[in-house]
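For this view, one protein chain was removed and the others were kept in their places.
Let's turn to subunit A:
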Amino acid sequence: MWTMEHRARTSGLRRSRTVTTPRLGELFNGYLNPARPHAGAYDEMFSTDNGVRSAYRALYESVAPSQVNELNARSEALGRAFVDQGITFSLSGQERPFPLDLIPRIITATEWSKLEKGIVQRVRAMEMFLADIYGDAQIVRDGVLPRRLITSCEHFHREAAGISPPNGVRIHVAGVDLVRDEQGTFRVLEDNLRCPSGVSYVMENRRTMARVFPDLFARHRVRAVGDYAVHLLRALRNAAAPNAADPNVVVLTPGLGNSAYFEHSLLARQMGVELVEGRDLFCRDNFVYLRTTEGERQVDVIYRRIDDDFLDPVHFRPDSVLGIAGLLNAARAGNVVVANAVGNGVADDKLVYTYMPEIVQYYLGEKCLLPNVDTFRCWLSEERSHVFDHLDELVVKPVEGSGGYGIVFGPDATVRELNSLRKRIKSNPRGWIAQPVVQLSTVPTKVGDKLAPRHVDLRPFAVNDGNFIFVLPGGLTRVALPEGSLIVNSSQGGGSKDTWVLAAKSSTQERELAQPGLAGPSEMEVAAAEQGPELTTSQQQQQQ
């Protein structure tokens, strides 16, 4: 029943903003039950008056009339496609598929254009911030931020001071985690400017969805995500020192055992560059070389997916076997570019995050377009006492660490857990922030034989090539599968959704919509284009 016929049946209602549906289809039975957990959350498909929001209208029309067995069949097809493609993530040493839900998450062109502007602004400001704090720290001298905010960051690496990348870019790839609050406002939950992962799921989710639901893509104008690697490769090539005519780019992975190894190999393959481990590279006289069967080959840009601490045993953990000895000084000498740059972790610090509006204002003279989630800083005594008074209502997070590690969810914690948390905050107030519980927005998700509301977040990816900050339309939507759960991490029973950014009616992106999942220009074409024009005319300057 996922056919075009429905379009005709309901097209008369399209003019109104939302379609009023007095009776939801069988699949949505009980969806809007007011007694469901977190009923206050913003539902992305249904408005508060039970109408279908415009972005989801066509999808709703396709899905609502279908039968349960049809839904199950599609869902199984999705799962099979994933296993066929070998897309799994490893959890405690076990490979398992990252469950992809069959209902996509849809973002309108207008919503996306706002998000895109906000993300670009954030990355621009963060670039200037990182360049500043690893340079003269003007923002500190001007008294906008306290010096101790920076120097107390666990990932403020003094070893990186004075390293200035050839094209000035430190954030080659950014992953900005967003949530949608009860009013439907997108807010930033955290920044990931070190080694953000997950983009492979964005591309693979789309490929799989396009295979299983060609009909849905025929009815929607979904912006393509398949050309991510083209943008990444351009950014990495641009990052190389200007004298590298045909820069040699490699992807550095910790190895097969890493949970994101699939992504590392996918990106290397799509970019057409070598996937290497630390032992494949070595430094000599501040140049980095790749050991190949044909001898040494100089490396210009390393897209590394290894944490700073393991990158260079000369400056960081001396016991690390994953990294390359001497790499940091090779980067300092300007002979190699490490992407993302060493020391970006300062911008991921959740206390620094709370100063984002000041940072954007200081460097860009603009108001921060994307609001943060309200945050209490435990290192300010006033805010700390507020946190202590409301510990059982707040989500308390360590300023370091990502992936939900170390987070205490106040409402679910026992008295003992809260007391121990209080002690830990007291002994290290700099190390903690607290936020009110945000009811993440919900999107219909297949649960058993029904569609039920489940909470989602969104991680868009931005790529900075030095001239232009590209934001991949969409990003990774993670969904918390247990009922009422707000924890979307894959390690905690999360799944994902394909994320659709709809094209604006008049947009020039129409071409790329015609064939969903189709990549942009081929790597060959891009590589050829980047070689630049042939040198046909000689130039010489006359001496005066």
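We take it that a contact is a pair of C-beta atoms (placed from the backbone, for glycine too) under 8 Å apart; a residue touches a chain by one contact, two chains touch by 3 or more; residues count from 1.
One rule holds in what follows: contacts and distances are computed from a predicted model.
Peer 1: Under which of the names "Xanthine dehydrogenase family protein molybdopterin-binding subunit", "Peptide/nickel transport system permease protein", "Transglutaminase-like enzyme, putative cysteine protease" or "Cph1 family holin" is the non-displayed chain listed in UniProt?
Peer 2: Listed in its UniProt record, the absent chain's protein name reads "Transglutaminase-like enzyme, putative cysteine protease".
Peer 1: Which of A:Gly295, A:Pro318 or A:Gly365 sits in contact with the chain that's absent?
Peer 2: Considering all chains, including the one not shown, the answer is A:Pro318.
Peer 1: Which is it among A:Ser75, A:Asn286, A:Gln361 or A:Asn489 that touches the chain not included here?
Peer 2: If we include the chain that is not displayed, A:Asn286 is the one touching it.
Peer 1: Write down which of A:Thr151, A:Asn419 or A:Asn467 is the residue touching the left-out chain.
Peer 2: A:Thr151
Peer 1: Go through subunit A and note every residue touching the omitted chain.
Peer 2: These residues of subunit A touch the chain that is not shown: 146-148, 151-152, 158-159, 161-162, 282-286, 313-314, 318, 325-326, 329, 332-333.
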